[in-house]
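Excluded from the complex is one protein chain; the other protein chains are retained at their positions.
The block that comes next holds chain A.
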Amino acid sequence: MTVAVFFGCTFIAFGPAVALFVFTIARDPLRVIFLIAGAFFWLVSLLLSSLVWFITVQISNKNSATQQTGLLIFGVVLSVLLQETFRYGYYRLLKKANEGLLALSQEDTMPISIRQLAYVSGLGFGFMSGAFSVVNILSDSLGPGTVGIHGDSQHYFISSAFMTLAIILLHMFWGVVFFESCERQRWWALGAVVLSHLVVSCVTFVNPHYQGSLIPTYIILSVMAAWAYLCAGGSLRNLKLCLTCKDKDFLLANHRPR
């Protein structure tokens, strides 16, 4: 507990995401707006799924623990499906808006490309999802207490932080792959994204056996990272050029000598 745990877990959970925000999004107002709009869409999806869950709980037997857990699992699955539905809805909205703007402007280029929108909206979803998952836990970690005093796991905070980190990054990758597959009409890829989201959420049902949940999550995270990289136009060749500082386009754009 206390400040060390608080700061440690906060930086673990939000560090990469905030770094991404600061270095790639904060400068461009249009991206910030779409990020916040993405967060809003995630929020609405959560609201709807909570509403359904709440109703089912009210009409159920409140004393039966198994029933409540079952309802919670149902709530999780429903929430995942709704999130992906809203992601699709956001995609359609962005396409319409972009088309509208393009028609208005009679230009060939849009101010923001659909790929950037995919990245930004994925990160928006991720931020909101991560924040809602972990902020209350973080604020509790500031105060006094002993973790796991009743026999629960002692690694509650740090595992939550790592899980949140994975979820935020996953949302970003899912966003990129999702939009790309919608653009290319590759429905199997869409299904794969939804399926991987379901797998990640369902794998958390084995908590507190963290080895059973964190490891598969991080494996899926690396797979999705590679997939998103390929969708965004990356390749092994690009990677090599970037790492050896021989990528001419990038150097030119940043006015650096080779």
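To be clear about the criterion, contacts are C-beta pairs under 8 Å (C-beta built on N, C-alpha and C of every residue); 3 or more make two chains touch, one makes a residue touch a chain; residues count from 1.
We take it that contacts and distances are computed from a predicted model.
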item	value
Omitted chain (choose from "hydroxymethylglutaryl-CoA lyase", "SEPT6 protein", "Presenilin" or "Transcription initiation factor TFIID subunit 8") - UniProt protein name	"Presenilin"
Residue of A:Leu94, A:Leu117 or A:Ala131 touching the missing chain in the full complex	A:Ala131
Chain not shown: contacting residue from A:Pro29, A:Pro144 or A:Gly233	A:Pro29
Options A:Leu47, A:Leu195, A:Leu239 or A:Leu252, residue touching the unrepresented chain	A:Leu47
For chain A, the residues touching the chain missing from this view	29-30, 32-33, 36-37, 39-40, 43, 46-47, 49-51, 53-54, 57, 68-69, 72-73, 75-76, 79-80, 83, 101, 104-107, 111, 128-129, 131-133, 135-137, 139, 156, 159-160, 163-164, 167, 200-201, 204-205, 207-208
